[in-house]
Every structure is written in structure tokens, then in C-alpha cells.
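Dropping a structure here in C-alpha cells format, bear with me for questions.
Note that one protein chain of the assembly has been removed; the remaining protein chains are unaltered in position.
Here is subunit A:
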Amino acid sequence: MLNMPQLGQNYCLWTPGSELYTMGSSPNQIDASVACCAPRRRIQLGQPSTVKVAANLIRLLSYQNKNMLQMGVIVGGWDKYEGGQIYSVPLGGTILKQPFSIGGSGSSYLYGFMDQAWKDGMSKEEAEKLVLKAVSLAIARDGASGGVVRTVIINSDGVTKNFYPGDSLPLWQEELEPQNSLLDVLSAGSSGIPEPMST
């Protein structure tokens, strides 16, 4: 389950569902405590804070409460100084700037895929297609992933959110075209219908 509350106008906090375990507070409380810092900074600076600052706010929470929280987070956004940026804040509170990042339970299945499929300098459409393909591959193999895919695109034009229902995703290995009922399969063609066994 993707949990994507917006921190500010220009960055998103993505907490891949199963990597977020907190004792005594829910993911929403964490977001709320950070989300209160972001608007305050906006008032102080007169402009939205940079992605780096947002990522560091989250890192501070994660690092300083290492014993009590366990959250792996990816902060992505756009600001006018450095453009689009992605900061990964895994368990423990390390902060690393990366060209792309994956996380969560289904991400184990995506390391190889991203190594092969990600390229520098992709366009917006290519990048969204890649993300969609990656998440749908994870859904295919990870028990804890499924349902729908929601994507967020953040650039100089703002934030665009897209929704892809599960049945619109491509099919992978050993997955079959969904049907309404067996009756449709039977009425469609007589090639795959088995004969009753005689002996």
C-alpha cells in the first residue's frame, strides 16, 4: 500500500507500506509532525523549502528516534535550485541522494529490474511508464502488494497525481486474462474444453 501524503507544495513523502513500522504512532502521526515543520519554514523563508531540507527533517525524526521508530522513506520533489531530486532515508536515518530509489517489501523483486531498465535522462512519460511497470512487477510477486497503483509526478509545473486500477496493469508470467465467468470461456471456444474422463 502506498502512503503518499504531501508535505509541501513541491515534495512528497513516500513511505512504502511494509517498511513503516512505528511503535505507538501511526505513519500519519509521523507525517503530521513533519508536516507541521514544513509550513512553518515556508512562512519563515517566504518560499517553499527545498527538497533537501524536507528530507533532512524526516531524517532527523528517523535518526533521533532510532530505537522507537522504524521507517524507511523516500522523499522526492522539485525545487528551483536543483530541480528534481530524490533522497532516500532508510532505516537508521541515513540520508542519500539518488537518481532513483526503491523501497518497501516488494522492492526486493525490483532491484534487478531497475538495474537493467533505468536510464539517465528519461522523459516524463518514459519515467512514469517505468515506475508503473516496476510497481506492477512487484505486485505480481509480492504478497503484500496489490490493488491499485497511484503515481505522483512533481516538476516545475506542479504536482500531478494519476490513478491506475489493478485490472489496467499488464499481465506477467503465468497470469491469465481476467474473465467474467467460466461460462464465457466455454461459450467462446470449444478448443480448450476437456472431455469427460472415461476410465
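Basically, contacts are C-beta pairs under 8 Å (C-beta built on N, C-alpha and C of every residue); 3 or more make two chains touch, one makes a residue touch a chain; residues count from 1.
As a convention for this text, contacts and distances are computed from a predicted model.
*Asks:* The chain that is not shown, which UniProt protein name from "Proteasome subunit beta", "TATA box-binding protein-associated factor RNA polymerase I subunit B", "TMM80 protein" or "3-hydroxyisobutyryl-CoA hydrolase" does it carry?
*Replies:* Checked against "Proteasome subunit beta", "TATA box-binding protein-associated factor RNA polymerase I subunit B", "TMM80 protein" or "3-hydroxyisobutyryl-CoA hydrolase": the hidden chain maps to "Proteasome subunit beta".
*Asks:* Tell me which residue among A:P48, A:G93 or A:G106 touches the hidden chain in the full complex.
*Replies:* A:G93
*Asks:* Please pick, from A:R40, A:K66, A:R141 or A:K161, the residue that touches the omitted chain in the full complex.
*Replies:* Reading the full complex, the residue touching the unseen chain is A:K66.
*Asks:* Counting contacts across the full complex, list the positions on subunit A that touch the omitted chain.
*Replies:* Within subunit A, the residues that touch the unshown chain are 33, 59, 63, 65-68, 88, 90-96, 98, 108, 111.
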